[in-house]
Structure formats: structure tokens, C-alpha cells
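With one protein chain removed, the remaining protein chains of the complex are shown where they sit.
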Amino acid sequence: MSALSIEHLSIGLPKGADRAFAVEDISFAIEKGEILCVVGESGSGKSMTANALMGLLPPGVTVKSGRAMFEARDILRLPEAEKQALRGERIAMIFQEPMTALNPLMRIGEQIAEVFAAHDRFSQQERRDKALNLIREVGLPDPEKIIRAYPFQLSGGQRQRAMIAMALALEPKLLIADEPTTALDVTTQAQILKLILDLRERHGMAVMFITHDFGVVAEIADQVIVMREGRVVERGSAASVLTDPQHDYTRRLLDAIPTGKLPPARAPRDVPALEIKGLRKVYRTGGGFFRPVREVRAVDDVSLTVGRGEVLGLVGESGSGKSTLGRTAVRLVTPDGGQVLVGGTDLAALSEEELRRQRHKVQMVFQDPYASLNPRQRIMGALTDGPITKGVPKAQAQARAKELLEIVGLGADAASRFPHEFSGGQRQRIGIARALAMDPELIIADEAVSALDVSIQAQVLDLLRDLRERFDLSILFITHDLRVAAQLCDRIAVMQKGKLVEIGTVHDIFLNPQQDYTRQLLAAVPGADWAKAGAA
Amino acid sequence: MWKRFSSNIGAMIGVVLLLAVILIAIFAPLLFSHTPWQMVQRPFLTPFTMDGLPLGTDTLGRDVASQLAYGARVSLLVGLVSTLVALLIGVPLGALAGFYGNWVDEGAMRFTEFFQTIPNFALAIVLVAIFEPTLISITIAIAIVSWPPVARLVRAEVMSVRKREFVDAARLAGLSRPRILMTQVLPNTVSPIIVMASLMVATAILLESSLSFLGLGDPNAMSWGYMIGAARTVIRSAWWLSFFPGIAIVLTVLALNLIGEGLNDALNPHLSRKGKA
Partner (left out) sequence: MSILTTILSRAFKAFVTLLAIAVLNFCLLHAAPGDPAVVLAGEAGAADEQMIEQLRERFGLDQPFHVQLGKYVGSVLTLDLGYSFRQGAPVAQLIAERLPATLLLTLTAFVISLVLGIAFGVAASARVGKASDSLLTTLALLFYATPLYWAALMAVLVFSVWLGWLPGFGYETVGAGYTGFARAFDIAKHLVLPALTLGLFFMAVYMRMTRASMLEVSQLDFVKTAKAKGLSGPAIRRRHILRNAILPVVTLAGLQAGQLVGGAVLTETVFAWPGIGRLMFESLAARDYNTILGVFLVSAAMVILFNIVTDIVYRLVDPRIGAKA
């Protein structure tokens, strides 16, 4: 018998939502000890399905029809008290954001022991001992210390481990994991995925694993279902879905995924667009009356060159200093030492006033499409402010803005609209047009596609590839995702803890990495083996 | 936005109430043939006993209804002007502190904290007492004690907007810092400022009435607080003399608060106090 079997489930959205159903007539089953990956982009209804199973649907969202059989009961129709008894004991859940999923004012030990308290199990002392054991089991260091720690004292990966400890506390039969590794760095993600696989092995629970990332699917899934706009479009074993997708949408998603397929190598360029020499930036926090100063070397003596017409990928995990380096290169951050040479001018040495006149030389495409455009300014203003300040006549700047909007695929009439009328991907196109409007010598793209769904990501990457051919752009492409870097870049630079670890052509980095850390990163990329197999 | 505001019953009640008070204030001279200072009947006339004097007379035989109407003028005027002055102090200070940070922020915030620590009503009393009670000194005193929350709010808003990427983009466009502050940052802080301003008018009206109650009102302007203060000692024999002006204050302040909440729900829907997801 299946651990969980969902039959013809439909979940209704409140009136005024963009569609009537979050999920519509879906059916699937998870067998005991099996990992089922539910894959889909945002809005596919995958999270709603999980929330419905837990009885945690937001107000206004209701189960319209269908049933979910678990231990011979329809858990969608249970009275609230029985649902509550089920939660945490028979079905447990972990969430995407480990930073906010723990109560900031409560010790980790207490939060784990609370699961036992909620279900009235064990004495105080037993609860503590069991919490300690769980902390050990999920591989957290120094359990005696962790049990007394507050969430803010733990890293993201450690918090996710603590969440998993809570979920395991009562040996649930089903674990629902809602994008549990999306917010984590790749190496941490790899560890957490391994932990989940280990625990499944040891405890034999069924896992419903929600993700948008086919790489993750390749790592852990036994079975896969693909969801789109509330419907299941494809299902099957992981192997068959990954290698022989039947549905067009699945195929598009798989194609959109940056694989290890490396672009043909280009001849290196000699003329530098950007030269960074011995760049240093130290962040000091604290310091004051009673507090000692803490120093973080965000960028520690880094030198690199981006050739004219070249795309250099800058890859690293969070805290590696890659973003600081990018922001220093445009002088949004003033470095503590070193040079940033663009067309022979050292941006790092300019005064505020001189800098303003030189700003146009380096432009940036930002990460968050919702924060990078002023909600109260029309698109035309965003695209012409810079050129007009630079001295371009207004009419000419406006004509150019319309032309650029056409080029990035939005149409000239986008100019008179406000940002909220556009989707995330469209906004990112506007951001690219804004950077191009300044005719920069170098564009810095800071995680420019990270916030987008896979299929949109692919479209924006296509646009960037197309633009670089057309305008011979020089781009410093900052990303945490090696797969994305491989798609677009000529060379890749790897950073770790403020230092430049390795720099080389994409082929060198992927096929013949010189440094341990680079090898570690490559190994951590989810689905690396599968991708390699695909590339071969 | 107007749709959201007008569908809020509380806010619409507030608008109707406030409009009524405004109309009464404007047309007070047309509604009453006598000034609020004129003795028109015997003192202590009970309400609803004589035509033409619906709310009775006070200790000196003056028409309470007329006093209420003229009092509305003082309340609204002082409330509005002192709020404007407080905004003129608080918005620039908060904006500069939030935008430039570092020592500008440090200095401005220490200054603000200082004013926030001082018991504001006590400071208002001291200011009005020392500079003699006139409408101007009262208005300025209220403004001086009301600006710190504005500065804090604007600073917090500016700091959060300043971190957004479109501000970085504006810097890369070569815009000057003052221009970025004026055209990119401040327009995005307007909604919470409007909400706060509407609530501040309410608070200012309460402050003005409290000052007048203590005898620190402009002796040439009839005000609700003065009426209650003057009737305080005769509360046992003539309760209506303190009751009606109090009701007038409650309704006016309530109207402004309702409007403020309506604006808040309409302008910041994600912070809706209904707390839905």
C-alpha cells in the first residue's frame, strides 16, 4: 500500500486570484521509503499541494474536491484536532527559508523538544536527551552547545539541519520538504541532500520533495511528477523523465537547464575592458564605546582582467566577496586599496565629482527585478535619466530608449508604463536596456538571472548571448551557479572568502580544475553526473 | 487606491465627520449672529430648554453652541498648521539622516532622541508659558514636540528605500546625491508620511486642547479645551459645559484617526491591519 495517495485533488483559490484553482484534479502516490520529487516553476501549485496535506492552507484557499489517503484515512477531511495530532508525528515538513523558519527567541534544544511536548511524549529529561541525539544524528557539530544556542548563532545550513532534526523527532512516516535547499549554497545544498538520502535509508520514511531544480531531481528522486499551472503534466521514474521526457513542457524545462554542455571556446582578447589590480575591501562592524571591532576581508588582494568583448564569469558561494568585487568595480563601494582600471581611468581613485562624469563607463544589471526599478518612475525616465545627465540631448536619449526596448524584446510602447505592469523577466530586460542606454565599456551583471524561474532564466541568458554578439559587449557575470556561468562565459574566475582561487577558460575550469575548492564546487553542483552524462 | 479607501466604512465615517466639522468651522459666523464671547442669556442655562440656544449657556451666559463652532476653527487651524511645521522639521532631518548616514545620521538621531526623551507635553507647557500663549506660540510649541516621530519614520523609510537596487542604478546613471534623494528616494516614502500626518493632526488637536485646558490657550481665541477648563470647577452643577466640548474633540480626533487608518490600509495594502496573507 502507498504511504500517501492523492486522488483527484483540487484546491480553490479565493475570488480575485489570477486563476480559480491552485491545483486542479491531480493524482499521485508515494510509496513507502520512496522519494518523490514534485517539480514546477513558481505558481505551479506544488507548494499549495504540500500545505493542503499539512492542513496549513492560507485563509481563503480551500480543498474543493478529491482526497488524500494516508494510513487509511482521508487526511484532507479530518477534524482539526486530528490534523494537529498528525502534524509533526506522522507527517513532518521542512521549509525553504531556514533563516526565518526558526523562532528567533527560543533555543534550538527547546524548539526540538517542543515537538515531543506538542504530542505529550516523554519526560523533560527524556526530551532533552532525545533532542541531543537528534542534533547528533543530523550532523550538527558540538551538540551540547547547539542545544543551548539561539537560531541567530547558526549558519543557514545548520539551521536547516536543526529543522530536519525537528521533523525527524517522532519518526514520521512521511516527510514533506518544500524547496529545502533553494536558499542554501551549493556545497551546503549537496550536504543537506545527502543527509536526506541517508535519513531515508535509515528510517525508511517516504519523502515528498518539492523543487524547481532538475539538478536536485537527478540527485535524489526515485519518482518525479512535473506540475504546471496546477496540473500534472508528466510523471514517471526519475531516470525516464530525465532522459526521455514525454511532455513538451518538461522538455523545455530540461532544455532550459544550463547543463554541462560547454560552448565552443573563443580566442582570448588582448585589449582589456576592465583591469582590477590588488583590490582590497575590508568591512568593519561594531566598534564603539564598549564593543570591539570585527573585520571581514570581503575582497582580499584580487587582480583580474576582463578583455574587450569577453564575458568573464565570477563564481563563488555567499560570503565569497564576489558581489563586493562587482560593486567595487562600479564604485558603488569604495575599495580600501588597489586599482579599478576602465579604459585607462582608475575608478577607485576618482573624486565623487569626477566619478559622476565617468559613471557611464561601467553599468550594472541587478539581481532583484522587483527592487531594481523605481516603482514611481516610468520606464522612459529610468532609461533616459543617465544619458541626459551624461549630456545626450533629450529627444535623442528618448529615441534611443525606445530602440533599446525593441532590442530587448519589449516594444517601444513599454517606455510610457510603470514597472509594476511588467513581470520579473520583463523587468530584467528593462534593466539590461537601462545598462545599454549608457553605452558602457563594461557591464557587470550581478546574479542577474538568479531570481528568475528556469524557463525565464533561459530566455534572459539567450538575450544576453545575443546582445554580446551584436554589440561586442564586455561583461563581468557574477553568479553562484556554475551551470549558468558555463552557458554564457568565456572564462570563469572562482572566489572563496575574498580571495581569487582560480581563473581559467570554461573548459579548463570544468574539465581540468586545478584547485581543491573548484573541484568541490563542481562536485556539489546538483545533477553534475547526470549533466556530464548528457554532455558526453 | 480610492476604491480601497472608499470601501472602508470607518474611513468614510471619518470623512463625513471631518467634513461636518470643517463646514461648521467655516460657516460659524453665518450660523451664529453673536460671537462666542457675547453674553446672550442668563448663565448656566440648561441645554435643550430654549430655542436658539440648543446647548445652553456657560458660566457667563455665553452661547455654548456658538463657542463650539468657533472652537472648531482653532482646533483645525492649530492641528493643521502645527502638523505642517512638524513635517517641515521632521522630513528633511529624517531624510538627510537616513540618506547620508554616518555622522549626519548620528548627529540627527541624537538630536531627535533628545527631543523624544523630553516629556513632550511638559515641554509644550514650558514653551507656551515662557513665550506667552498666542495661536502662533501654541502652534510652534506643538510642532516642536511633534516632529521627532516624523524624523524617525522618514529616516527608517529612506534607509530601507536607499538600499534598493534602483537607487544604485541611479548612482550609476551619474545622478547627483541630492537629486537621487529628491527624485528617487523621497517619492517612495510619501505614503507612510501621509498616513502619519493625518494621525498627527489628531494628536495636535489633542495637545492644543490640553494646553487650553490648563489655561495656556490664546486668550483671544475660543477653543474647546478652554471651555472644558473653564467649566472644570462647576462640573457638579453644570456637567454639559464640559461634556459637549469633550464630545466635539473626541469626534474630530476620531474622524482623523479613522481617515488615517483608512489611508494606511489603502496606501500600504500589504500592511493591512486585518492581517490576511
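All chains are identified by letter, namely A and B, in their written order; residue positions are counted from 1 within each chain.
The rule we apply is simple: contacts are C-beta pairs under 8 Å (C-beta built on N, C-alpha and C of every residue); 3 or more make two chains touch, one makes a residue touch a chain.
In this text, all values refer to a predicted model and were calculated from it rather than measured experimentally.
Shown chains touched by the undisplayed chain in the intact complex: A, B.
Considering the whole complex, the residue from B:66, B:139, B:210 or B:223 that touches the absent chain is B:210. Remark: the omitted chain is touched by one listed residue; of A:62, A:103, A:303 or A:512 this is A:103. From the set B:125, B:156 or B:267, the residue in touch with the chain omitted from the display is B:125, counting the whole complex.
Although one chain is not displayed, chain B still touches it through residues 114, 116-127, 129-132, 202, 206, 209-210, 213-216, 225, 228, 232, 235-236, 239, 242-243, 246, 249-251, 253-254, 257-258, 273-275, 277. Chain A meets the missing chain through residues 54, 56, 84-89, 92-93, 95, 97, 100-106, 114-115, 118-119, 150, 152-153, 163, 166-167, 286, 289-291.
We adopt the following convention: only the chains that are shown with their structure count from here on.
Computed from the mean C-alpha positions, the centre of chain A lies at a distance of 47 Å from the centre of chain B.
Considering their complex, residues 58-60, 327, 330, 332, 356-357, 359-360, 362-364, 366-368, 371-377, 382, 385-386, 389-390, 431, 434, 438 of chain A touch chain B. Per the touch definition, chain B reaches chain A in the complex via residues 164-166, 168-176, 183-184, 187-188, 276-277.
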